[in-house]
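Here's the structure, in structure tokens; my notes come after.
Heads up, one of the protein chains got dropped from this complex, but the rest are sitting where they should.
Moving on to subunit A:
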Amino acid sequence: MNILYDERVDGELPRADKAILLAELRQRIPDLKLLHSAEDLRPYECDGLSAYRTTPMLVALPERLEQVATLLKVCHAQKIPVVPRGAGTGLSGGALPLEQGVLLVMAKFNRILEINPQGRFARVQPGVRNLAISQAAAPHELYYAPDPSSQIACSIGGNVAENAGGVHCLKYGLTVHNLLKVEILTVEGERLTLGSDALDSPGFDLLALFTGSEGMLGVVTEVTVKLLPKPQVAKVLLAAFDSVEKAGAAVADIIAAGIVPGGLEMMDNLSIRAAEDFIHAGYPVDAEAILLCELDGVEADVHDDCERVRHVLEKAGATEVRLARDEVERAKFWAGRKNAFPAVGRISPDYYCMDGTIPKRQLPAVLRGIKDFSDEYGLRVANVFHAGDGNMHPLILFDANAPGELERAEELGAKILELCVAVGGSITGEHGVGREKINSMCVQFNADELTVFHAVKAAFDPSGLLNPGKNIPTLHRCAEFGGMHVHAGKLPFPELERF
């Protein structure tokens, strides 16, 4: 089932009059930068999920809060859908535009407003890049912990909207754990402050609710993040295994030994080889799997923990365990992992990145399942895995120019996500649902649960004008999807009429 907005199953959108909208925006916000020629709109047709493109009606690039507020008010009055966008690195089509909608690009809000070392926080505009926060805090020996691999490009507003993670989230948490406060504008252009400068705030935890809400509940206009003292040292161990099962078991053994590594990553043979070809990180290309285990903290503890982990890894049957000798080698070990996606991009015309999570003990079974699907669909799959927190990134290799391959890749991807749900996991760990996984949501949630999600949305955006069609599928979509997709004779939505 196509994931582009389909009014038949995703709900009718109001008919917008571009000329009237443009006229009113120009009159009310004369200094607002607007793009509306076909050529100017092209770069905004997609986010990081580039297989899907839609030309927005127009693109707005505001620089001041009042411009955003007025734009939202005008659009609300004229019933025009608004799709927020940060840096456009999202991998699930969360910022995919609508033909009848305005794409609200927050990237120009790129000022760091305050770095407060005593209070250990940074107050920034939403378009500030993730890495720029840590760079600005570095003179104080502080940093912002969540580090998505896209951190040189992605915006903090987009991180809040996706609840982005990174390789260090097992120990340091996701975006939601590292926020103090966000300022938002509602779909009606009303300002709200969620959270506070203190560690908690009165009332319902709307900060948690908004984190990961994919631009569906409000537009993030300012973010206050926590800063942490930089760990004194970080060391990385690389362990090679002759089977992924053994590597998976080693992950559990490390945790069972009472150690919570700063990062714990796994790569399978195909990704090892791709990364090694690209980065020359020194990975053992014959290994079936490698683990990268980073231990960080105070020197003495890190030293002891390295010894403990080495022992655990050896006992778990590692064929080789290497401690990065110095910072250069440590950076190299990580560069291989952090560049795994582009590395895989070099060995295949296209690749499709999945983002399911599973209980760690299910890893061997899920990897076997993926292997079977891969054979069935005739497409290679490289596996990169945030092993510490059970977040898999299977990369499906395909050629978009070969007829039918994209569709096969997507089908294979959907199969993998269903498997994740079946073993007690989730269809998305950090990349979000967006449009990409809109059908898979019907597998993870039943109609009653989806109804609650829609009710939450309506509490903040009753007219459904903010990023319509993302994150939560309509029950109609699920009914149709379910009809095409009967599991063992059981319909997931038996109570709904079929189309």
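Just a few scattered comments:
Definition applied: a contact is a pair of C-beta atoms (placed from the backbone, for glycine too) under 8 Å apart; a residue touches a chain by one contact, two chains touch by 3 or more; residues count from 1.
Everything below uses one rule, namely that contacts and distances are computed from a predicted model.
One chain of the complex is hidden; its UniProt record names it "Glycolate oxidase subunit GlcE", one of "Fe-S oxidoreductase", "ABC transporter ATP-binding protein", "Pyruvate dehydrogenase E1 component alpha subunit" or "Glycolate oxidase subunit GlcE". Among A:Asn2, A:Ser50 or A:Gln232, only A:Gln232 touches the chain that is left out of the view. Here one chain is not drawn; of A:Ile112, A:Leu131 or A:Leu209, the residue touching it is A:Leu209.
Checked against the hidden chain, the listed residues A:Tyr44, A:Phe398 or A:Phe445 yield one contact partner: A:Phe445.
Take subunit A: the residues that touch the chain left off the picture are 116-121, 140-142, 162-163, 165, 169-170, 173-174, 176-177, 186, 190-193, 196-206, 208-209, 211-213, 217, 229-232, 252-253, 255-256, 258-260, 297-301, 303-305, 357-361, 386, 388-391, 424-433, 437, 441, 444-446, 448-453, 455-460, 471-472.
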